[in-house]
Structures are given as structure tokens and as C-alpha cells.
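Some notes on the structure that comes next.
Of the protein chains in this complex, all but one are displayed in their positions.
Here is chain A:
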């Protein structure tokens, strides 16, 4: 029964490790040949995933700018307060004061204050978390002082909540953007509170990727300010057109990038220069039509991430909901902008805080080196075990082979990633896996020399060595597990192979060897140990 179990494990191991040796096409055809009524896992078709350090690719860690999220929140708060003041018809003497973390208003009149306060409290909605501890906190804290000064401050919980949402949104946007690059199997995931990890395999030059990740792509259509406009409504923005000179632009945003439904790169029919054609949704088209009708003859500014890309004059009302952006683009820049506009804007700017790129050439070299080292290590260890323990060494070597196969099989099954340090981990376990066998064999020798009969020495050897094997592997396991939880990327891959190696060695070195020795004892009826 036990024999059957061990054989089954070995056979399953080989079956699950096998797909990793096959090409992608073969694996695909195996997967497709699985009859529909069977669950897909029943026939192994999963290959081991190679880490970016082996297949080449880019690993980019992005961090959301918390300060800018906070600034955005304060701005929204200011707009909300302004709206409420207008709705309640309260005129302020001093205007709305903007602080780093919130806004202040001074309402001297008692009656007005009592009218305003409950409305302000509407803004202080509790943070809607899934968990009780965040749900009890408000996003905005309101303080009222006796002299009529009311301050509204964004709380830490409020900022965190917004950062969390910003990351969720940003992941969606980045996914659309990276997909548009047409690379295979990009991986985009949240890391920690305020970070996003983007892994894209097989890029020769990550510059385009980084450009696409690092651009906020906040598109706005605004009017260029008239000379007579009140200074409070105007801001100076750098212009891309006139060698970086700044340009007065109205703060009011007429139409935003989120009202775009499509953007495609193209060429201007007259000048032949690359442009981006865009299409508004119904709301955007109406707004744009209205604004252009009212402002014929005035220039408007197309603003991307607080930079004026171009400021064409409105020649006639644009009511079709379509338009084009020209801005002395290169073909690639127009392409990129189209991708960015289609995918939508990031809710907040992201900065690259870590980048690791490995070219495909180096990846292949690493695979070759790893293979070579594994073969050499196997030959050395297998040879050494054989010359030391003879037949028993052969048993250990068979167990060792199954051990390595099982590591690969388990990795393919759980879908973990093989990295270069991971290969080093496997090579290391080739050296340490035989330790269990060494422990058992040395113990058997000892018991035999102490005068035990052969069968009893074998029995005692396995039994006594087992406790030691468990103890010594648990300590190794603790170190490996901690490495797994703390390490990232390649180092995590090392921890994975180490952990799997420790688990499989107990199965193969103890159970399999025992089975082989039992079979040999029954068939050969030996009278003395072969080593």
C-alpha cells in the first residue's frame, strides 16, 4: 500500500514536471485536447513560470504621490464648501482659507453659522471601509471655534481611503495602457498601501513602458484667458508650443479627458504632421459644442498634465463631438498620447521608486549557466554518493532524482516562479537532500557495528535517524519561511525552492529509500551491509 503511494507520488511528479520541458504550442494543444467533461487540472499542462531575471523583462514599482492626493482632496473640499455657501446664500468677508490639510471659513453671523454647520457635516461622511475600525472614522473633521472660525481638515483615515481608491483606479488604468502595448502576460498588482508593481516580460527597451506608466494623462480643455480676466480665475501654465514660455489660461475646465470615448493617432490632412483624433461622449460633445459656439474667435488651450499642448483658435462651433489635437508630435508621441487618452487618466501622479530590467540575452545566459551548474552538481553529488555507499548510494541517487522532479512538479502545480536564485536553491538542495540519506546510512552502520543483526540495524537506523531529520529540517524550514515572507522577486524564488526542497526531501529520502531497501532486502536476502 505504502509502496503504491510512493510510486504514485513519483509518477505524478514526473507527469506534472513534464510540461515544463515542452514548448508552449505543445502545451496549448495538450490543454485543448482535454475533453470538456473533465476538469482542466486533471491532465497536467502547466509549465513553470520563469522569473523576469530568466526570461528578461521589466519590473517597475510605482508609488502614488500621497501629497498630491491630499492636495486634490483639499481642492474638492474647497469646491464643496464654496457650493454650500452659495446654496445657503452666505457671503464671506474673508473668503475660504486653504490650509495644507483642509480649509477654513470665518462665518461671523450666528444664524448663518447654525444654518451652515449641518450642511458642512454632510461632507464629513464616515470612511466606508469593509472593516469596523475604519468605518468609525470620518474622512473630514470639523472644528468650530467661538469666534466663528470653522475649520475642516482631511483626516488620516480620509487620506488613506482616498489613496486606496486611487490605487484601485490606477491599476485599472495601467492595465488598459499596458495591454495597449501588446506585450504578453503583463502582471499588475497592488503592493502595500500606496504602491503598484508592474511586471512586463520580454521588453528590450523599457523606456516606452515607463513613459506610459509615469504619465498622469489628465486632459483638459480650457479657454486661454482674456487680458481683462480677474487674476484669481487665471493661472500661468507652461506651453509646449512657444519654446516652453508660459501662457495665461482660465482655471475653469470646460471639458475633461474623462468625456472622451475614443482617441486614435493620425496625420493632419494639410500639414501631414502626426496628430491625435478624438471623439467625445454625448455629454462632452454637448459641452464642447456649447462652449465653442459661445467663444468663436477665441483661442482655447488643450492642457495635458498642467502643460498646454496646443492652443488653437476656435474658427467655428464644433458640434460633431469630434476633434483633433496637434502639438508637434512625433509619430510615437502621438501613438502614446492616443493610448493614454483611451485608457483614461491616472487619479494621481505615480513615481517610479524601483526598476529592475533584465535583457533577454542575459536571461538566456542565466538559464544556460543555471542548467550547467545543476548538471555538474548532480554528477558530482551522485558520483560521490555512489562511491561512498555503493548500492545504497544508488538508492539515494534515485531518491534524489525524484526529489528534483518533485520540486519542479510542485512549482508547476502551485504556479510559483523560477528565478536564478531559485535555481541556486535547487542546486543547493541537491547537496543537502542527500543529508537525510547520509544520516540514515551512517546510523545503520553504527547500529550494525554495535552488534545488531542486519534487519534490526536497518530498522533502528531508519527509526533513530528520523527524529534528527525532522529536527534539522524544521530549523532550515524556519529560515526559509522567513525569507519567503520578507524577500521579494528573485529572493522569494530562492525561498520557494528551498521550502519545496525541504518538504520533498523528507518524502523521497526517507520513504522512497526505505521502500527500495525493503525490496532489495526481500529479493536479495543479503547477510551483510553493502557499505
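Convention: contacts are C-beta pairs under 8 Å (C-beta built on N, C-alpha and C of every residue); 3 or more make two chains touch, one makes a residue touch a chain; residues count from 1.
The rule is short, and it goes like this: contacts and distances are computed from a predicted model.
For the chain that is left out, the UniProt protein name among "Protein-export membrane protein SecF", "Electron transfer flavoprotein subunit alpha/FixB family protein", "Choline trimethylamine-lyase" or "ABC transporter permease" is "Protein-export membrane protein SecF". Within the full complex, the residue among A:193, A:369 or A:524 touching the omitted chain is A:369.
Shown as candidates are A:247, A:420 or A:458; the residue that touches the absent chain is A:420.
The chain not displayed touches chain A at residues 53, 61, 63, 65, 67, 205-207, 210, 214, 351-359, 361-362, 365-366, 369-370, 372-374, 376-377, 380-381, 384-385, 387-390, 420-421, 423-424, 427-428, 430-432, 434-435, 438-439, 442, 445-446, 449, 460, 463-464, 466-468, 470-480, 482-483, 486-488, 490-491, 494-495, 498, 531.
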